[in-house]
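Note that one protein chain of the assembly has been removed; the remaining protein chains are unaltered in position.
Letters A and B name the chains as they come in the text, with residue numbers starting at 1 for each one.
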Amino acid sequence: MGEYSERKIKVIKHIDELFTFIDIFEHKNISFHHHLRNGDYVLNYVLKKYIKENVQGINLFPSSIFPSYLGILDLIKNNQINDITTNYINGPVAQYISKNGLPGILKMQTHGGRARSIIEGKSKIDIAFIAAPYVNHDGDCVGYLGKNKCGSLGYAIADSIHAKIKVLVTDNLVDVAILHPEISGSNIDYILLVDSIGDSQGIVSGTTQVTNNPVGVKIAKNTSTLLKELGVIKNGFSFQSGAGGISLRVTKDVKDIMIKENIKASFFSGGITKYHVEMLEEGLVEKLYDVQCFDLEAIESLSRNKNHIPISASRYANPNDKSQIIKDLDIVILGATEIDYDFNVNVTTDSHQTLVGGSGGHSDTATESKICVIVSPLIQGRIPVIKERVTTITTLGKNIDCLVTERGIVINPLRKDLVKILKESKLKILTIQELSEIAHNFTNIPKDIVNRDKIIGEVEDRTFEIIDYIYQK
Amino acid sequence: MSRSYLFIPGNTPSMIQNLDVFESDAVIIDFEDSVTSYDKDAARILIKNFLKKYSYKDIDLYIRINSAESDYFLNDVKDTLDLDIIGYVLPKASVKAINALNKLSSKKIIPIIESPLALLHVKEIANEDNVTALLLGAEDYTKELGIKRSLEGKEIFYARSIIAITANAYNIDSIDTPYTNKEDMEGLLVDSENALNLGFTSKSSIHPNQVDIINTVFAPSLDEITEARRIIKKSEETNKGAFSLDGKMIDMPIIEKAKKVLEKAKKYNL
Partner (left out) sequence: MKTSAGSLESSDCLITISDSSQLEIVIESVVFAQFGEQIKEVIVNTLNEHNITNVLVQCFDKGALDYTIKSRLETALNRRGEHHE
C-alpha cells in the first residue's frame, strides 16, 4: 500500500515469457474485464497466444464481450472453447454463437452474480488477465490514470483476489507509490508489460448522448412525471439510470425537477457519465458510486472528486456483500428489448433471437431497487416491445414495477401500493394487455418466430437460479 | 380553443403514425413545403389510407394543402373531402384563394397570412366563410418585406398585433408563427410569451419537442383557473348580473371569460 514491499512481482515483457512460468495447458479457465470496452487490446493479445498453442477446452470468463473481441470468435471457430461465462455479449461473437452455439454452454450472469460466483468459488478462475492502465512495481493499480485510462475497475476486483494466478497487463508501469489503489499488489503474481493495452478512442466508444428524438423525449417526460407523482424524488433519494439515450434523458428531466424543488440526492450508482459528474459538481448529489466509466469526463472526475468513488462489482451488486450499495437504491431506470404479460424483461436477445446484450446490472438493480422503471418505445421498426412471452428472460417480472412508453404507462399489479398512489393520476395508465392491443392496432400481431429446439446457454440470476435458457436461432 | 398546432410532414409514415403522441391540441398534416413535388400524390394516398383506418377524437386535424395557385390545389382538396378532418390550412391566403376553396369544400379554413398584401387584407380574410383562425407565416412575410427576423420580434410586432386583434374582433383564433430554432427551448419560451402578450390564442410549431412549452404558455395558469372557479362560484351564488369580488367589479364579460378559462382547463386536463 505504498510502503516498500519485500515481495518483488515478476515483470514480464512478452506473453511467451509468462508461459515459461505457467503451464498454459493446465490453466484453461481464464478471465478478463471489459473496462476498455471496444478499445481493448489485452483480450485479443492473450487469446492469440492460446490459439497459437492450440490449447483445448478453454473456459472463458470475460465480464462482457464487445464487438472487437474477435479473438474469441477465432477460438470458437478453432473449436478450442468449452464454456463462456459473461454478463453482456454483442457483435460478431454474439451473432456467431446465436447461430451456432458453443461446444459447451454460454452462461449469462449479472454483474453482481458474477462477483458472487467468483468470490464464493462457484466460478473457478485459473488466470485473471487484468488490463491495468496505471501500475507500480508493487502491483498496486488504479484505472483512472495512464495514457489508456478507463476509470473504475469494478469488474476486475473479484478476479484480482480470487483467481489462482493474477496477471496485471499494463502499458504504464510507474515507480511511484499509489495511495488508494483499486487493485492491491498483495494479490498480484505477474506484471505483463505491453506496448498498449488499448485504443483510447475505442474505450469511450458506443456511449450515448441524451436523446432528442421526439418519441424518446416524450417517454422521458412521462417517466419523470411518474416519478414525481409517486413522490420518490425527494431529499436524500438515490437513483440509477442505464446509459441509453432515453434513460439519460430521464436523468436530465429528473435533474430539472431537482433544481426547481431544491432537492439533493444521496447517491447515483452504476455506470457513470459526464451527466452524473455534472450533477455531482453542481451539488445535486452527494456521492457517485462508480462501477464503470462511460466517458472521458467520468474517468477524469475520479481523479479530482473525492465523492466520486470507484467500487467493485461485489460492493455494487453482490447480494451477499454486506456493503452492497444498491440495497439502498430507490429508483432505477432501465431499458428493454422485450417485456411480456408477466412483466419479465429481455435485454439479452432481440426479436430476431440474436444475442445483443445481457443483464449487466439490469437484474441486480431491478431486484434491489424500491422502484424499477422500464423505459421503451412501444413499437420499434414494426415490432411491439410487449410480447406474450419474451424470447429470453433477463430479469424476472416480479422485480419490474413500471413500464413507460410514449403511448401509456403500465404499473405491475403486484405493486398495489403504487397503483393506489396513482389512482387520481392524469397520466395514461393502462394494463399491459391494453397497451399491447394499442400496439397491435398499428402493427398487427407478429408471427412468433422463436425457435426453442436447441439449448445453447442459460441465464443465471444473482440467486444462482437458472431463470431461462438461451436457444439456437 | 387549441393552444398548439403541430406541423407533421404528410409523406413521412414514422411521423404520421405518431401524430397523437406529442400532445399537441391540433395537428396540421402538411402537403406543402415538407413534401417534394414528385411525391404530392404519394402524400395524398398515404394520408387517405391512414385517416380511413385510424381516427382521433381528441385532436383537431387539419391539412395544409398547396396554395390555390399551385397545380396541386385541386387534387389536394378533392382527394381529402371525405376524410375526418376539421379543415384546411391555406398557404398564401387571399380572399380569392379562400373563395376558390369554399367553392370546393365546406370544411373550416385557416388562412396563412404570409405576405404584406395578405396582411393588409386581414379583415376581409377573417370575415370570409368558414375561416376559423388566422395563422401568421412570418418567414415568407419577412422575406417578401426584405427584412431579417429576430428573437425580440420587433420587425413582426405590427403583423402579430393586427392578426391577434383582428382574430379577436371576429371571434376566431390566432395562431402565431413557428419558432424555427428547434434546439433553443429558452428562445421558444420568450417567443411564445411575446405572442401571448399581444393577444395570440395559440402558436404553431415545426417540431414535436416544442409542443410542451407552447401548451404551457397558452394554457390558463393555476392562478387563473383558481380565480375563474371563484368567479363562477360567486356568480352562481349571487344570481346577479354583476357583483364584487375582492374589491373588483365582476360583470358579464368577465364571467364569460372565466367560463372559457374553465372550459380550457377541463379540455386540457389541467
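Keep this in mind: a contact is a pair of C-beta atoms (placed from the backbone, for glycine too) under 8 Å apart; a residue touches a chain by one contact, two chains touch by 3 or more.
Predicted model, so just to flag it, every value in this text is computed and none were measured.
Undergrad: Kindly state which of the options A:56, A:305 or A:443 is in contact with the chain not pictured.
TA: Per the contact definition at the top, the residue touching the missing chain is A:443.
Undergrad: Where the complex has a chain not shown, which of A:70, A:174, A:383 or A:419 is the residue touching it?
TA: For the chain that is not drawn, the touching residue is A:383.
Undergrad: Check each of B:1, B:45 or B:242 against the chain that is not shown and name the one that touches it.
TA: B:45
Undergrad: Which listed residue, A:85, A:318, A:351 or A:412, touches the chain dropped from view?
TA: Reading the full complex, the residue touching the unseen chain is A:351.
Undergrad: For the chain that got dropped from the picture, name the residues of chain A it touches.
TA: 351-352, 381-383, 442-444, 446-447, 449
Undergrad: Which chain B residues would touch the chain omitted from the figure, given the whole complex?
TA: 12-14, 17, 39, 41-42, 45-46, 48-50, 52-54
The rule is short, and it goes like this: only the chains that are shown with their structure count from here on.
Undergrad: I'd like to verify one number: the distance from the centre of chain A to the centre of chain B, where each centre is the average of its C-alpha atoms, in whole angstrom.
TA: 47
Undergrad: Quick check on the complex: what are the chain A residues that touch chain B?
TA: Within the complex, chain A contacts chain B at residues 212, 214-215, 217-218, 221, 406-407, 426, 442.
Undergrad: For a test of understanding, state which residues of chain B touch chain A in their complex under the given definition.
TA: 17-18, 21-23, 183, 207-209, 212, 269
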